[in-house]
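Before any comments, here is the structure.
Note that one protein chain of the assembly has been removed; the remaining protein chains are unaltered in position.
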Amino acid sequence: MSPDLLSFDHPLTRLVVGLLCVFAFVGLNGLVLVWVERKVAGHVQLRPGPLHVGPYGLLQPIVDAVKLVGKQLAMPAGADKYLYWAAPLLAFAPVTVCFLPLPFDPDLAPMRLNIGLVLILAFSGLGVLSLILAGWGSNNKWGLLGAARAVAQSVAYEVPLLLAVMSVAITAGSLDLYEITGKQGGWPWQWYGVQNPLAFFIFLVCAVAETNRAPFDLPEAESELTAGFHTEYSGMGFGLFFLAEYANMIVVSGVAAALFLGGWQGPFLSGILWFLVKVYAILLLMIWMRWTYPRVRFDQLLNLSWKWLTPLAIIDLALVVIIKGIGG
Amino acid sequence: MSVSALFEEACTGLKSLFVGLGITGKAFCQPQVTVIYPKQEVDNLSTFRGHVELVGKEDDPSVPRCVACGACVKACPSDCLTILCPVPAKEGEQDAPVAMGPAPQKGSKTPGAVIVDFSLCSLCGQCAKTCPVDSLRFSDNPYMVALDRKEFRIDLMARLKRQAEEE
Amino acid sequence: MQAFDTAQLPRDPSSVRFEPGPTEDKLILSMGPQHPSTHGVLRILLELDGEYIVRAEPVLGYIHRMHEWMAEQKTYFQFMPNMGRVDYLHAMAWNWAYAGAVERLAGIEVPERGEHIRVAVTELNRISSHLLWWGAYLLDLGAFTPIMYAFDDREILLDILQAVTGSRLTYSYFTFGGVYNDVPDDFASRCLAFTKHLRSRLPMYRDLVTDNVILRGRCEGIGEMDVDLARRYGATGPVLRGSGAPVDTRRAEPYSVYGKFDFRIPAYSQGDAMARYMVRMDELETSCDIIDQAVSNLPDGPCSAKAPKTLKPPKGEACYAVEGARGKILVHVRSDGGPKPYRVKLRAPGFSNLSVFCELARGTLLADAVSILGSLDLVIPEIDR
């Protein structure tokens, strides 16, 4: 073993340490987010939410996690064994990779890539594969319908999402998340989200749809498909899907914060704190939306993407290119 | 539909979404309506009907007013009440142990046992309404739970005695 | 691909009659009896092409509770508590329909105060039913918060009704000749305070839900039904009024003291889920108006006429129709002169309203079927009886 490998400067070491940190970060944030979600839901609905398990119900997500681990794992008869068990793992694995290029702080870079943005988009696109496998592998009609919805939804929303991201990348002239963040300033008017609100809006809508959150939670639409693609998953199988959903939310919020809200930079005291504050602000917005709106219908969801968001994103992109061309 | 009308519609739609967010956001800041149950309780429990119970006499609260007429048993739609009285002994059987029979029994003016099977009851109040001496009323015992369904056969005489002792 | 072999279907006795269609690649989906949006234990067999519904067929009987049979086993009084359980959301209307039929049969007059109390509690109960429907419908459409707000208001109402009847849900408050017990002194003031409170909440409901673009997208033009179709299936209540016919038993064949009150019968002509939604939202206001009028001049006197302890109505039969929250409730009692009814027939509005569903759901998406089913406002125990 070369001494190089043990030093912190070696990329492989950084990667392993980074991955471990990411796992810890994802787990912790998942737990916190579950608590935040249930608390916000409670307060929106004029009730306290989790309250008695631990102070302010803080232990609630931990208790839930332990319970889920302790549940019997059931596999339905006729399910495809490999696909059935691969799906939850596949849901979780790419998300952790997505965390690596996220620009938490200039000094805190587990993996600094000049194509970080592409990596995130590629791996988050992989997430839908797990939904298909889960829906197909569990030999359940509701699951199958959920999987079919997931595919159509993912395809429809990837397009405007990419276009919105592209407009920012063109403005910044880079695909490196650190560079894009660095091009923005600490003050709100220096953020791309303020300079290009249309792209930010499109990105937010697509982000909600990409993470299958209400009002776009069609693959698991509770009142229509009982639980959609994860109908048959019990115990930790379900828990992993649950965790992956929250991890996905953090990723898209992190990307949104980096691309549109100036990342770690703030008017004062730049650093990771600002990044987390912005991420949590977007997360709160997503949670808030979930507890306000009804669910859209499937064809409306596709119409929204193909008839509104995609053309708008193209127009936005064209404008950005023109302005960039004029400006220099 | 013209493009401008389409955009107008989209704008009203978007506005309605923001209005919705505003309402839930406002609710977020409002005081909660929850009654923190084991610590607090709702203030109108006294009007809630629990299972039926016996009413004691004015002078002796441990003895029910019941005259063992059996009217409530007959009125009950789901046969949840049982009133047992000593059966008057037949000729020549005076020494036999006293048997219990369903009310009414000749010569018996007080019940030997009053049992309600709460798990059959629909809380309709027909028994209380029929009672000629107003010996039945609804209890305020709404938090009953049990690990065995046999526990819902409640001995009302014992309950009355316990209540009388507590007072 | 092979043609679909019917013999491969599980031979569940309850699904035997549902034969799959002639074409292949159709999905037969059994929605229920445990499904979050069938509101209880209704089961709907769906034949799907993709997510489009080719055929829908409700399967009933999962909560058949023998109400009509029980009526023949019990005395007139003893059957009363059953009425609170036929349709637990609008128990008062069923109470009233049965009490009214027996009163008509036995010739019992109800005192004026009793009638006013009956009107007030029935309308309160109607509001609670509509509020619950509103919340549950939005739950079907995926919004979680409105039902909480609806229940907040409903709890106030349940407190009022609990003070009167001692129960929160399955009331057996009516007796032959009036009501079980008189209302407490503060009943009128609490009712008036509640109607005032509800009227102040309605704008919030409108802003949060009715005007919401997503809800409109889910409801407008969904499950369109014209008056003809509604009439052919015998649909009543808000379902019929949502198709444009302002028919309401309270107005069409006024019973009790409804003739004295001034109220509006809301009707919308679009015939879609949104129209049915709007009818119910407007009925909240209508009920508020009626309650205001009923309790603001509550007559003095007895709340109940003296009825004999054992009721033996003369031979004959009688019908009594009441407007329930879901439509026209009709109870038909036939007496053979004995202490028990010879036959009691319950006409449940939900049964007819559900029948329309097969027709409305055909060709729609699965999500629309959920929306249509919700907009019909079904209570399954009432349908199965």
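Think of it as A, B and C in the order they're written, each chain with its own count starting at 1.
The criterion applied here is as follows: contacts are C-beta pairs under 8 Å (C-beta built on N, C-alpha and C of every residue); 3 or more make two chains touch, one makes a residue touch a chain.
As a convention for this text, contacts and distances are computed from a predicted model.
Per its UniProt entry, the chain excluded from the display bears the name "NADH-quinone oxidoreductase subunit B", taken from "Cobalt ECF transporter T component CbiQ", "Multicomponent Na+:H+ antiporter subunit G", "NADH-quinone oxidoreductase subunit B" or "Fumarate reductase flavoprotein subunit".
Taking the complete complex into account, the chain left out of view touches A, B, C.
Considering the full assembly, A:Ala227 is the residue among A:Leu31, A:Ala164, A:Cys206 or A:Ala227 that touches the omitted chain.
Only one residue from C:Pro81, C:Gly177 or C:Gly217 touches the chain missing from this view: C:Pro81. Contact residues of subunit C toward the unshown chain are 13-14, 33-36, 39-41, 61-66, 69-70, 73-74, 81-82, 85, 88-89, 132, 136, 147-148, 151-152, 155, 168-170, 380-381.
Where subunit A meets the chain that is not shown, the touching residues are 38, 42, 45-53, 57, 59-60, 62-64, 66-67, 70-74, 222-223, 226-227, 230-235, 238. The missing chain lies against subunit B, touching residues 32-39, 41-42, 45, 48, 51, 77-79, 117-123, 139-149, 151-152, 163, 166.
Following the convention adopted for this analysis, only the chains that are shown with their structure count from here on.
Averaged Cα coordinates give subunit A a centre that lies 51 Å from the centre of subunit B. Spacing of subunit A relative to subunit C, judged by their CA centroids, is 43 angstrom. Contacts with at least two other chains are made by residues 17, 20, 23-24, 27, 33 of subunit B.
Multi-chain contact residues of subunit A (touching two or more other chains): 44-47, 291-293.
Note for the complex: subunit B touches subunit A at residues 10, 17, 20-21, 23-25, 27-28, 30-34, 36.
On the side of subunit A, the complex with subunit C involves touching residues 41, 44-47, 141-142, 145, 148-149, 214-215, 217, 221-226, 290-300. Of all residues in subunit B, only 12-14, 16-17, 19-20, 23-24, 27, 33, 42, 44, 47-49, 75-77, 122-126, 129-130, 138 touch subunit C in the complex they form.
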